[in-house]
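Here the complex is missing a single protein chain, while all its other protein chains stay put.
Here the chain labels run A, B and C in written order, and each chain numbers its own residues starting at 1.
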Amino acid sequence: MPDKVTDVIEELALANRILAHEGVLDAFGHVSLRHPADPGRYLLSRSRSPALVEPDDILEFTLDSEPTRPPKVQLYSERVIHGCIYQARPDVIAVCHHHAPAIMPFAVAGKPVVPVFHLGATMGEDVPFWDQHDEFGDTNLLVVKPEEGRSLARALGRHSAVLMDRHGATVVGGGLKELVSRAIFMCQNAEYQMRALTLGVPQPLHRGEIKLAGSINLQPNVVTRTWEYWTMRLEAAGAMPPRRTATKAARRPVPKPSRVTPRERRKGRRR
Amino acid sequence: MPDKVTDVIEELALANRILAHEGVLDAFGHVSLRHPADPGRYLLSRSRSPALVEPDDILEFTLDSEPTRPPKVQLYSERVIHGCIYQARPDVIAVCHHHAPAIMPFAVAGKPVVPVFHLGATMGEDVPFWDQHDEFGDTNLLVVKPEEGRSLARALGRHSAVLMDRHGATVVGGGLKELVSRAIFMCQNAEYQMRALTLGVPQPLHRGEIKLAGSINLQPNVVTRTWEYWTMRLEAAGAMPPRRTATKAARRPVPKPSRVTPRERRKGRRR
Amino acid sequence: MPDKVTDVIEELALANRILAHEGVLDAFGHVSLRHPADPGRYLLSRSRSPALVEPDDILEFTLDSEPTRPPKVQLYSERVIHGCIYQARPDVIAVCHHHAPAIMPFAVAGKPVVPVFHLGATMGEDVPFWDQHDEFGDTNLLVVKPEEGRSLARALGRHSAVLMDRHGATVVGGGLKELVSRAIFMCQNAEYQMRALTLGVPQPLHRGEIKLAGSINLQPNVVTRTWEYWTMRLEAAGAMPPRRTATKAARRPVPKPSRVTPRERRKGRRR
Partner (left out) sequence: MPDKVTDVIEELALANRILAHEGVLDAFGHVSLRHPADPGRYLLSRSRSPALVEPDDILEFTLDSEPTRPPKVQLYSERVIHGCIYQARPDVIAVCHHHAPAIMPFAVAGKPVVPVFHLGATMGEDVPFWDQHDEFGDTNLLVVKPEEGRSLARALGRHSAVLMDRHGATVVGGGLKELVSRAIFMCQNAEYQMRALTLGVPQPLHRGEIKLAGSINLQPNVVTRTWEYWTMRLEAAGAMPPRRTATKAARRPVPKPSRVTPRERRKGRRR
């Protein structure tokens, strides 16, 4: 019997592969989804390159980024990125951390990405920077400690994305398809902005245009059309994920909501 | 029984997929064709990514961009681009609106594309700009109102293409294959022009060369050869559109010409 | 019964597809071979995109670029490029004319390509420019008249390649595999040279290095290894040409050598 959780787990596996196929994720990077039945949990793959993720790889985590069951597999070391953002931002339903080639020059040069075409407007008027070195000094640049995750979430603030110096970017969405769309078009925008610099001075969208184009391009009919397009491209490449196995689905019942009040979540549960 | 309309509908579906496969169209963008039996109508797909368009997706529209039958499907919101240009330019048989990566840096930096190699000459001596903000202030940058479409058509004027600031480009042709050829080579030209800037100052073609190279490269034997080449590449990728279904063809008879006098069409039917 | 001519015709079809697959040729461009049994003739495909060329498309031409049999098919309009070079350069066995994306920025900016890595050395110390406008004023930029072909051949001189302003390049070789290797590595060299400009000043090879690296990289064991590699890539893409049909082979006997004395050929038969 298919259920809501199986549906979203399959959709999350698909999102992993779409983002890999469209050049946002590669060997590394990850994408998560807030649990549809419990806002105090989130879904994320075991440690695996996103292009390979299957529904059966998807595990449940608390917002402290602890697995809800003792894991038998390797976990992503940077999952606090997800947990800390879900804590700080109750409006966020999906999170993607990546090192896409299109945004790396900006993360390396410390230059801001700004919306330069209508589809780039979904990233918002500006994208803040976060330099792990500022607060934590020399590290291996991975975001593994809760305080590092919380610091990143603070830098993200109310924005839709944050650039991480010498590392990559983290993008959030009010839904999975919205997130996928924003992540892909932010990369296209960065590419056009950089290439426009060869010709002259890139002209960003007017502030009012960013608001209007940003919201129209997150309309369900728009993100549904792009989702269909990217899925078709994945299918044409023979790279679709398998379905979730039935036994797996049976074994994993819908969890009881964890005891996090909406207010706690709004406060981001900073301890 | 195959008929002329079925033929051009299949050709239009093929043009959609060729332009997608050659990097002009992606999730967005659209290409239309004036109706072969009625210059007061045009053919355009339902709202769908061009790489997915099938003959059965193709619908008929009046030059006011209203569907000739009550639609059961989502329509492209920007179809006034097509209708308004067909009204203003009786010589135009096919229209393509796109956001190709090759031209985006020019649309973002506001720098003109000029013909720098013989195959680029089919775009003509210069390509005007149109900034939706100039006349309409803050918008979501989509061209959805008739007055926006007419404004764009005025900016296009007698040219073969128009760049749209912070948005993309619209290209026209005196035939579908001519349009496809111009759109693709304009992208190549833009790419070479931009890369030549890294080396020094791109040398545009002499005015006389633009005329001569522009016309030779629209000769039927030339556009037929490129059409064969791009079709073969699409076939090799296993991405050819299906044929039109027989019932669909039977159900949709050749329309009676709409009551638009050639003079009205020449005047562009501005109301 | 396979014969020498059938072998080279199949090899020429393969060269067409290799050069297309490796990004030197696209919808346009062509590659020819001096006839193995008659230096006064050459072999070239009918007008067709190189990626599609089959052995049965290959026709014979005199050095005046006239087909040796009345043609039933469309011919390349620019075949004088080939004939005039074979007349002027008895040492040349194969010729390729192309508009590869890698060299176009140089042809557009009028900046010289110079060998910047060992494999680029096969193009020689320098590559001259030819601007059709200098001698012929406004044209459609196609090289179609014998005097245009002869002018181009003069600009080529004793060099291995010539850049054609606002048009492309023509490359020659003392053998087909040598030509293919030179054409491909000249493109790679151009690419590296252009990208090195972003970093600083590209350092060309020393004069002595050009001579030594240029000759080692044309050794049979080297061009055989690259030929094997590019053939494998073509095979992996499922794009190999078919064999020559037996009837075709039977119908086309080895021609009697044309009456061109070696001295005439050395003089380039300029009339």
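Methods note: a contact is a pair of C-beta atoms (placed from the backbone, for glycine too) under 8 Å apart; a residue touches a chain by one contact, two chains touch by 3 or more.
Computed from a predicted structure; not experimentally measured.
Novice: What are the shown chains in contact with the chain that isn't displayed?
Specialist: A, C
Novice: Determine which one of A:Ser47, A:Thr68, A:Gln203 or A:Thr231 touches the chain that has been left out.
Specialist: Candidates A:Ser47, A:Thr68, A:Gln203 or A:Thr231; residue touching the omitted chain: A:Ser47.
Novice: With respect to the chain omitted from the figure, which of A:Asp3, A:Glu135, A:Asp165 or A:Glu228 is a touching residue?
Specialist: A:Asp165
Novice: If I consider the whole complex, including the chain that's not displayed, which of A:Phe106, A:Phe185 or A:Trp227 touches that chain?
Specialist: A:Phe106
Novice: Under the stated touch rule, tell me which residues of subunit C contact the chain that is not displayed.
Specialist: 116-119, 121, 188, 191-193, 195-209, 211-213, 215-217, 221, 225-226, 228-230, 232-233, 236
Novice: For subunit A, which residues reach the chain that was dropped from this view?
Specialist: 26-28, 47-49, 51-52, 74, 99, 101, 104-111, 133, 137-142, 165-168, 194, 197-198, 237-239
Rule of thumb we're sticking to: only the chains that are shown with their structure count from here on.
Novice: With over half of the numbers shared counting as same, classify the subunit A/subunit B interface as same or different.
Specialist: Subunit A vs subunit B: different; shared/all numbers falls short of half.
Novice: I'd like to verify one number: the distance from the centre of subunit A to the centre of subunit B, where each centre is the average of its C-alpha atoms, in whole angstrom.
Specialist: Those two chain centres are 35 Å apart.
Novice: What is the distance, in whole Å, between the centres of subunit A and subunit C, each centre taken as the mean of its C-alpha atoms?
Specialist: 50
Novice: Residues touching two or more other chains, restricted to subunit A: which are they?
Specialist: Not one residue in subunit A touches at least two other chains.
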